[in-house]
Each structure stands twice: as C-alpha cells, then as structure tokens.
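Please read through the structure below; I'll follow up with questions.
Here the complex is missing a single protein chain, while all its other protein chains stay put.
Note that the chains are named A, B and C in the order they appear, and that numbering of residues resets to 1 at the start of each chain.
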C-alpha cells in the first residue's frame, strides 16, 4: 500500500482527495493535517466521509509526512513553498495542488502573488503536472506542481491547435466560467449563496493569477510566445469549469474534428465529443475528465473550442491523483473511474 | 458475471442504475430498452457514460430480457405489471423500481393509480424491497418491489420508534421535501428550471400516491394500523430527500439516540448521526445512504426525526442494486460504496 | 416628506428598505449609518441602487437620527437596545427590525440571547409590529418591534384557527424553511454557495431564537398558553419562507377555507389562496405579501396550513414600512405595491 499524507485537509481539494482515494485500492491515507481542526475527526467536518475513514486531523509534522510515499499539498499558496524543501530532503515525493511551483520564473511569481518565493531553487525542478503534456517528466519527478483549474481547461482546449501551429498565438481569447468551489472553503461575503447564486459576472478582468500560468504552458506547447486575453466568470454552481476559447485560424485546410480526436485518442481523461455536440459541466461532475468540442461558426476564420472539467477533479484533486499514479508507476486511471453524477 | 437487463433506460433511475452498475465488478448490463430511443447509443443520451458502456437502447424483447439473471424495471408505473408475469414465467428475477407491486391490496392500488392492476395475482408474492425491514424475504424473492423515494426516508426514520411502540401511531406527521429529479425526466412546465428553481412549495397535500405505501409499511412495522399526515414539498435542487417526522412520544424513559444507534448498528446504508448533528441532503448526494437524526425539542412530548437520502440512490437505483445483491447472494454493498459528492 | 433614518444599512434588510422606500412617494431617506462602510456610497455597495439614491453611509449620530421622523434599525440584535432610549427621549419614533424588543419578558430575552437586556424598561411599551394583530397599537406606538421572519409566517398561518379555538394549542407544529438571506450578509462558511446550495437541512432543532417569540404571539392570539414544536430548515435559495403548520383539529364543523378568507378579507397583504391551490415562495418574491392555504388531508383530524412570505419583505423590511405607514397615518400600502417577480 502506498502511504499518503495530505497537508491542509479542510478545504475542498482536501475532501475531494479523500473521496477519490477512498476508491483507490492501492493507497492508504495515513495523515491529514490541519492546524485549525487538529484533533477533529475528518468525518465530523465532512459527513459524506462517515464510514470511509477513521482519521482525525493532525498538526503538520514533517517527520510524519516524510514517512509517507507521497505528500499532497491541498493548501492555499504560500504553504507548500515553505515545507517542501524539508520533505524532499527527507526523500518524500510531493504533489502540490497550490500555485507555489507552477511558474518557473520566481520574479513573475512574486509579481502576481505579491511576495517573494520561499524556495525559488526548486522552480526549475518542479514539473508542471499536466499529464497530457508532461507525462514522462511527471513519472520521474520528485515535485509536481498541479495545474490550476482554469489553466487545465484552457491548455487542453488549445493544445492541438497551438502545437500544430494552426492559429495566431498572439491573440488568443479564453472566456472561462467556474463554479464557486474554485474560491475555496473560506468565509467571504462575495461567495455567500445570497451573493453568488442566481447571478453571473466576470471578475479579475484586469489580471487573474492564472494568466501567467496559462501563457507559460501555452508558450511551451506552441514553442513560441503566446498572448492570451483571459476573462474568468463566476457561475452560480458549486463545481464545474467551462472554457470557451477563440482564436484566429491561420490554416483552413485541416479537419479540426479529426485532429482533436486523434490528438487525444490515447488519453484516458480527455474526451473529444462528436461534431456538433457541445460539452456541459454537469456531464463531468465528479469525474476526472475533460470534455472538448471544436467548431468554426459560419465557416469564417474564428475557431471556437469549448472545454469542460470538474474544477475539483480534473482541475485539482483528480489530476493530482492521476499524477500520483504516474509518479508511482500505478495504472494511470486507478481510483479515477467514477462516472460523472448526472443528473 | 451476472447478466442484467434494464427496461426503460431513458429516465433518471435508468441512468443512475448504469452509473452504479459501472462500479459493480460482478455485473454486466446486457440489455437496456427504450422504444423511443431504440438504436441510440446510451452515452449519446447520457454523455457522463462515455467510455463506460458500449451499449445502445433496444426494443423491449421478452426473450432477451428473460435470458438475464435479473431484470430491473426503471419505468413509470403501469409498465412492469404488464411484462413481469411473462418474465417470471421464463425464470427471470425481477426488481421493479416503479409503484406497480408496492401495495398488497389491488383495490387500494386501483384507487390511487386510477386503473385496474394488470397482474394482481403477483401482489401477494412481491416482496417490498426495504432491506432493513425485509432482508430475508428479499433474498428468496422472485419479484421485489423497490420502495418509493419518500417512503424509504419516512419508513427508516420512524422504524425504531414504531417497532418499539414508543409513539402514537395514529397521528404521525411526515413533512418531506424532494429534489426535482423525483418527478422524472419528463417535459412538464412545472418542472422547468424557470418554474421550479428559486422556489419551494408543498404539493399533493390532499393525497400523494406514496401515502398508502407509507401507511402499509409503517403498519407492518408497528404491527398495528397507523395514520400519517404526509406533506411532500418540492425543493429547487436535483437530488435529495429530507423528511422531517413528528410524533407524540408515549414513553419518555427510552434513550432514543442509543435506540437508533443500536437499531441500525449492523446496517451498511443507514447512518445514525451523533446527537445534535442534523442531516443534510448534500452529504448523501450520489451515495446509497440514509442519514438520520433524532431530537426531542424542549424535552416536551413531540419527537422529531430527520432522515435524508439521495432519492435516485437509496431512494431508487441504489436500493435496487442493494436488493439485487441480496437476491443473488452477493456482498450487500457491492457497487454501492461511492462516497457522497461534497461539496 | 417624511424624513427617514436607517441604522445599519449594509445588511440585506437595509438594502431592502432602500429598495422599497425608493418607490414610496412620501418618504425621503436622509441618513443611513454604518461604521464599517462610513463614507462609501450606498450604490457602490449595492449597484442595484445606482440612480435611485445619492447617499453615502455615515457614522451613527444620535443628533442626526433624532432629527428624523422615523428611525429604522436594520441591525443585528444588541444594537437597537442601546440606542433607542436616547432616540425616544429626543422624540424620534423607532421601528426596530431586530429582535431587541420582541419579547416582553427581559429574563426570557436574556435566556435566549445570552446577555442582559440594555433597556428592559422599554419592553412593556414596545409594540409587536404585526399589523394584522396589533394595528391600533402600532398606530399609537413610539417603538415598534418588527416580528421575525419565521414568526410572521407562523403567526399569520395559525391566527384564525387559534383565535377561534379550533385546534389543540398545546401541540402545534411548525416545519418552516427559509432562504439563506435570512442569515444576513455575514461571512460565514455555512452560508457559502458551496455549502448551502444544492442541499436542504434542518437546523436549530433544539431551540431557535424565534421559538419564544412565536409562542408569545400565538399565546396572545389564543388568549391561552401555547406550545410549539418549531423546526426551521435552510433552503438553497436567497429569498422566501414557507411554513408548513400542523395542528390537531378539535372542531370539525367549521368551513376552514371560508374562515380564512373572511378573517383576512380586509388585509391588504395577506392573501388566502383558493381551495386546493398551495403557495410557492416564488410568487411572493419581492412582494409584501403572505399567501396562505389550508387543508385537512384525508378528512382526518390533522389540519395543515401553508404560509409563504418573502423573508426580506413581509418578513422584515416590507413589514417595517407597513408599520411606518400605520404609525404616520399614511396609506398602509404606500410604497408596498410591487408585484412579485415571477418567474
């Protein structure tokens, strides 16, 4: 059995890791930490876990965590970057769901997160954990930085077009929408049901922290500098991201439906829908899956790609488990075959 | 492998059976019928199933169904009662999710459903499929009538109190609330998002079809005639039933929390919450589980029981799979260990 | 023009007062206070008010408030009871939307609110502001305590039955459900969209602060001591309360539909629905209205009353404006004729 530790288990990515790992036959969660809830049973905070775990939150203890085969960080940014060096030194392997190791440029990270990076020396080593892009590097990594939720949908959506050089990389547009769970389990007035339900709005239009991550990954894919106009919106639902992507098509000769189907043919968790069928967030709810459609409205020169994920699964905890499977040489889909909950 | 057939696969209990059976290692779905969608791939109608089934809807064919080990009816009432006799004659075992075989009294059935029963001779044989009440009979049954969604929550909620004779059985009150999926996948104006969301209402106050079923089962439990005032309400959510039950307490000497915990101690799918913790529909969403709390406000003589289920799982398809496991001697929890989706 | 001051304008009852008063031709809001938002424009916090008010939040200033004809307290409990004595001394009339003056018994208030009352000498003078019960006293009052949201629905629902002595007053049951806005505009994890949406639960079963208020008012109506089992539930919507009331019917000879229609025939804001039609929260959304239905299921001896209000209107700010109209001799419906927003 693989011994797993989770740092920061009181948020939504924490409980989602526990949900998914409960279905993973080769894994045992041996520690889950929380300073605030130390001593409280996990299933007292999250009653959906009753009967599935006999576990209480504990203080983050490096000794204990270092004894795990894998440590997940399900924390806000600015936690992992302080603890990871010590864990790596103790030979643990780390999967960070936070933003701490996603950007390779420490200066850029500081610019967007408003503080210095605590372990910039690890940025070059950290592998960006998008399996469809970096599977081999992930397999060999000590430290994997799981992509953000929006970036996962935008990068999988643009990947074939950009990799094949079919679109103008300088004027990409991503109009994305996320459920509120993306904002985490924090007491903020803006995320109250009374504020966020029954409404829709854009936010972070001037600059969202996922923008530099998206541009870094898309530049890797395009092997060229890209520029993205990224407008995130808040959906009045709990789970789900839908990205609607627009780009200027430079080459009209390619059968885009076939390109996408072939590109992702061997991917377990990317599902290209048949032509004319568009993805819905509800059909991937609870599932580790990205569903994608592509269209060229009116056969003009703007291509539209739609990509949906569950932000807590393929956009966070599911992708983290997928990365763990790859790192440990387990079957990539282990623990990740839940069917989406519909309706 | 157990060969399973499903009659009427285009509704919500149909797709939910498929979701659950996809996780059941000992089962293979060999036929799923629908006249209206005959020939259409199942995952075209329900894209959450893509990659999980390679199956199309077919015409209901008695030969084909009779070759199955178990046939589920996931149909509206008035379908099973016409087909089941032939299937039983061909030695199939049947699990009916509809109302056709829930009432033992054909006259009562006709009164509530407005037509004659097509196979009244089977009513005495059909076993009411509430495992917590009838486990042994279910194991031996050829024909199991799965309880309705509301009844499941009301019966599990009242069972220990009634069986122990602690409350006045003549004045039971059930104030229940259900998500809209309970109304099925039918095009009705009342169930449009624009009509049913952002609202709450009672309905069927004058008499809901689940009332005679509830009174029959509670009378079995009480070994006495009971009378229930049952008021169902429509919740602006997809899944979930919450029943708030009220009764006059005749005997104050019993520790009700301990009674409930002991009563359900060996039940896999009934979870009595700790004292002072009340159930939420969201913590059982997607799970085959009933969570129950009991309280006596102000230590007066009215007892309050709260019981939650997912109407499509413990209230329908999950309970059906649980019945199948019991009938076939499989482990009772096989395929039913999904953790509820929270948040 | 009536000069109005509002203490505590940053909550939902505050913005709702502003919405309603914007439609009131005889009123001018001259001050709205908030320590936290002092100096900020009201329409910056609540963009729905842009173009309707040219007003900023100010520090609570007794001089300024005392110069108003009426001062509304749209504050949590424990604010009004400290400021009201001074305002009354300065000849202002006060309408308190909080719980501070609802209970006549200071000891009972302390028991439920966990602190001493700061101005118990005013409890006897304060008039309970349910116009359908106390219209004449309200007209003469200096200090009106607006009823709580749940109590408004429960009291209007039980009133004719209790006043006429038709039911057992010792075993009343109120199973109520409220939208989340009832919990106010406060940053609490429990009220996040990710926690409260897509779910339903009971809470406060052991004892909710509205219970003593309900029992006090119902006892006034019954001219007898009553006992209520009150179970509130949280609805995954913003606005709306639905109370489902149960009582043992002592007298079967009365035509209850006719009784209710006659009882409320002259009430502008209580609407008894036709027999067999049940109220929905959505048909009173945004309106100062209580819609009521009554039924006796199966012609047994349990009567069921259903009553709906918008908790922020008839359950709070609308009722407050109605009280103001009565106190000032204005037409009772002035500013309160908004049609409910449907769909």
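Criterion: a contact is a pair of C-beta atoms (placed from the backbone, for glycine too) under 8 Å apart; a residue touches a chain by one contact, two chains touch by 3 or more.
Just so it is clear, the structure is predicted and the values come from calculations on it, not from any experiment.
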Contacts of the hidden chain among displayed chains: A, B, C
Sole residue of C:198, C:215 or C:261 that reaches the chain not shown, by the stated touch rule: C:198
Touching residue (missing chain; options A:24, A:50, A:77 or A:282): A:282
Absent-chain contact - pick from C:171, C:239 or C:314: C:239
Selected from A:82, A:116, A:186 or A:199 as touching the chain missing from the view: A:199
Positions on chain C contacted by the hidden chain, ascending: 12, 15, 18-19, 22-23, 44, 46-52, 181, 185, 198, 238-239, 271, 273, 277, 279-280, 282-287, 291, 337-343
Absent-chain interface as seen on chain A, which is shown: 171, 173, 175, 177, 194-195, 197-203, 205-207, 211, 227, 229-231, 233, 235-238, 240, 242, 244, 246, 248, 276, 278-282, 285, 293, 295, 297-298, 300-302, 304, 306, 308, 343
Interface with the undisplayed chain - residues on chain B: 12, 179-181, 183, 185-189, 191-198, 236-238
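The rule we apply is simple: only the chains that are shown with their structure count from here on.
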From chain A, the most remote chain by mean C-alpha position: C
By mean Cα position, the chain sitting nearest the middle: B
For chain B paired with chain C, centre-to-centre distance based on mean C-alpha positions, whole Å: 39
Between chain A and chain B, centroid-to-centroid distance (C-alpha), Å: 36
Shared interface positions of chain B, touching two or more other chains: 198, 238, 279-280, 282, 285, 343
